[in-house]
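In this view, the complex is presented without one of its protein chains, the others remaining in place.
So, chain A:
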């Protein structure tokens, strides 16, 4: 490279600070820089350096995807040129996003590099007409692989398999490229809102109910390394009907948002992971008619969809404001946060 040794080290440090999108440009500088900036080591360092910078990805009512890098009242989104009828944002990890389209097909997408990979259905997947399916996506550091976890069970109303109450668990190993069925979930995942798994501490979390006496509600945590469920204690003293609760991550802590209609809204935060006594309740006043709580962006801003608008609620000052994206208020159906990275969903 035509740069003195000393300068080169400084230049690498500067490159590590650039957003992923600008790194692509720097790969066009020269062959040696292209090789360096494409190496798995650089991509990993860049991700580590930038993992605190959160972007928001939204799915529009017209089923296209849009990214937003700063949350403010009036903002513009960048339409991401990956075409499908996108329906659901499952989750994101290290800049890869798992999306589901209207046909129920799942895709791993990097919204920065515009790479996408269709994930094949599990050979054991249940017929869509007769069953329900939820997904989760995360990283298992013990095997250095990304995993997609699918929970599926027959519709109890269906005549096809009326007596089967099992919840099947299938794991897709993203780098290796195959599915494996693991032990069934011991929990009933049918009661609450069919939400995607929430990634924290190497586990995917779902609200579920325990098959024990009285069907107590629990947080079921699927450990991505051991591939078994653990139980995370729910807050004691809260209304244990999880129908109007949703699970999120805020500031590295598991948190539960209670958005029941006509009740005082609250957020529970588990300050120390796994420790029942660490659940702390915060009262919040906000909009009625929340359709879907989406995600926290940073520690303070909570994004949700109401009947009329996309709303950002600041949990610190208790104020809510409508978010107008590209001049439109209510054009989004799902979304979540991601970090901009150079990781390829194909790992090639």
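Quick note on the criterion: a residue touches a chain if its C-beta (ideal position, glycine included) is under 8 Å from a C-beta of that chain, and two chains touch if they have at least 3 such contacts; residues count from 1.
Throughout what follows, contacts and distances are computed from a predicted model.
**Student:** Absent chain per UniProt: "SKP1-like protein", "DNA polymerase delta subunit 2", "E3 ubiquitin ligase complex SCF subunit" or "Ribosomal RNA-processing protein 42"?
**Tutor:** From the listed options "SKP1-like protein", "DNA polymerase delta subunit 2", "E3 ubiquitin ligase complex SCF subunit" or "Ribosomal RNA-processing protein 42", the omitted chain resolves to "SKP1-like protein".
**Student:** Using the touch definition from the top, which of A:113, A:133 or A:341 touches the missing chain?
**Tutor:** A:113
**Student:** Of the residues A:10, A:165 or A:276, which one touches the chain left out of the display?
**Tutor:** A:10
**Student:** Touching the absent chain: which residues on chain A qualify?
**Tutor:** Residues of chain A in touch with the missing chain: 1-3, 6-7, 10-11, 13-15, 17-19, 21-34, 78, 112-114.
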